[in-house]
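Note that one protein chain is taken out, while the other chains of the complex remain in position.
Now for subunit A:
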Amino acid sequence: MSRWERGSCVLKCLDHWMKGNMAPFCSLARWNYFFLYDGSKVKEEGDPTRAGICYFYPPQTLLDQQELLCGQIAGVVRCISDISASAPALVRLRKLKFAVKVDGEFLWVLGCAVELPDISCKQFLDQLIGVFNFYNGPVSLAYKNCSQEDLRAEWDTFIEQILKNTGDLHKIFSSLWNLDRTQVEPLLLLKAALILQTCQRSPHVLAGCILYKGLIVSTQLPPSLTAKVLIHPAASRHQRRPAGGGGPQERGAALPPNVRIMPVFLTEEEATSLREFPREQAASPAAAPARLQQCSAQQPPHPRSTGAPTDNATGHVEPMAWMLAATPESACPDVAWPDGKGENGHLPGCDLENVKPAKLHSPPRDEGPGLGSSLVKELHLPWGEEEPDLSAIHIPEAQETETSSGYFALPSTGAPDGGGPCFEEFVRDSGDPAPESRDAPPVVMAISSVLSPSTPEMLSQNGALEQHDDLPGDSSQAPFPREDHLPGRTSRPRSWPCSDLRQRGTALPEGEQGVERSVGAHDSCSAPGGSALPESQDDNGPSADRRDPGLAPASCMGLVPTNLYTHSVNGLVLSLLAEEPLRGDDAAIEEVYHSSLASLNGLEVHLKETLPKDAAASPSRTYNFTHYDRIQNVLTANLPQTATPQDRRFLRAVSLMHSDFAQLPALYEMTVRNASTAVYACCSPAQETYFQQLAAAARSSGFPSPQDGAFSLPGKARQKLLKHGVNLL
């Protein structure tokens, strides 16, 4: 405004500059606004804007103000969508910025301070939407089935938790809240990982994570999913019915103490990534009819322990699943088991997280050796043992275990079968063991219908693969022959990072799935549709395409109902995602409960004892650093709770550079310097590291000079960060 009036502006702008200069880097951790607006309620001229406001944070905002913001932003969003044919994702004002997401008639808006990078603001909104959808299903259904009051309470709980736990750095990176692993005995982390692995052997259980006081101790879930599990719904919630499911899910028998099971909703991507393994496990047994039989018995099967590890071969899963789907009603029960139980083979694959700390003192990404042996070790872990014998496990092995996790990233044989069959399985699963849930989610059907199930011919088509897999499938102790696959897998990036919140990351898996789908479509052209949904009439080719948008986190339709089993022991929470039948399967619940109870108690006690009460920052910090793991979406940092001015300068630089790293993929090293500080940053596809020296450096002129301390930062960072397990060499 002042620029028109240039005459007198000199002094004014100097003042303004001074102010700008002094402005503290604050309010990052504060959200200004969040609201959900339902445009369908405000159609007519006379409709009041307030009718469309589903939720508004902060709730004490005056209604007029709420209406103003909702009305104006909704109007502008519509206008921009008209002109650009796509809705704005970000609306910025002078003092605020709004991340915007349009979902049909619904509009989600999160208002943040302008200091927060654009990308972080958008990620936060995505996270919020994700959490809501996870617990409540698609927003339109949720608001149809539940009262606004209930959902408001829900929102309040989510937001309260997020605000309470999110520091400035977490805001910038939208990272998960993780336990500072340098503070924890690595064996405890390993123990947590083993608990999860043990649980995974129980029927229906897909994967899970363990939290201690709201921080991640160990997780098998992809980061986007862990982020959702980290946040607990309102206490009253489990009494409610699932919004999306509709079907009565009341359980007859009482749950064990401190255990809750609630229906939750996964996105298709998440569901896919979770089921990649079960399918693998199921695979080889599936090929052999005998195994099918065995499994169909629905016994908590002992043979699993031996059979599983051998099953890590992939590929053959597909035909299996398709075959099952072709005869959903009859064949399904049989398969449910192999699928649900065969997991132990993929155990190593799941402990990406938990084993990581163990390798703190070892060269990173050391992969390869001893794969086979580690698998074998895993196998021999006694079944049903409540507390895995930790003393028997040496850290080197842990490393090995970690390496095998590489097989998450399935090689071309594995990855292609990414999405498809699992949906089939899902249908089948929900259909059979828990018949009451069959009338449940139409959503699910929609998904599965995309992939027309194929007939048993599939089997023969993939015969070669099966043959290959059959051999080891029967000889349970033959992991070695297959080892030749493993190195190849480990070298590939894991598939998880792709499915995390960062939008671009999704490209890869989508692509792969796309490929797979077209294959599947081709295979199944002639197959009778297993599900009788309208979509199934469509050609398979187009349907494959159609699904892609569905994978975007924004789309709420196409969510996959799942169960979330949580068991809390004081501060410790075990959260497991399980297939829906778990709810009705008392035996399975008992099994999970008893297999983990003792170890959880033990872990809780240990954690309580070892974790320092309050992480007092070492008084003699000479530098600040932040290490962001792009794949697991977690941070390691040494910043204290209360930021000094120098810390704030660090944060400011970090947020700027983080956005640039996100935008410029080829950028890998940066040093920025102003009069008071210099910050060095570097990044690779796997991590971002930021480093600042706190010692007041002699002020320089800014003229290029080799004596300038800013240019020696990279060397210092390399040296100092080594002891934090950050290797920049």
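Simple rule for what comes next: contacts are C-beta pairs under 8 Å (C-beta built on N, C-alpha and C of every residue); 3 or more make two chains touch, one makes a residue touch a chain; residues count from 1.
Methods note: contacts and distances are computed from a predicted model.
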{"item": "The complex's invisible chain, by UniProt name, from \"HPS1 biosis of lysosomal organelles complex 3 subunit 1\", \"Integrator complex subunit 4\", \"Response regulatory domain-containing protein\" or \"Phosphatidylinositol 4-kinase beta\"", "value": "\"HPS1 biosis of lysosomal organelles complex 3 subunit 1\""}
{"item": "Contact residue for the chain not shown (choose from A:60, A:86 or A:620)", "value": "A:86"}
{"item": "In subunit A, positions touching the absent partner", "value": "1, 3-8, 10, 13-14, 17-18, 20-21, 23, 68, 72, 75-76, 78-80, 82-84, 86-96, 114, 118, 652-653, 656, 660, 664, 666-676, 678, 699-706, 708, 710-711, 714"}
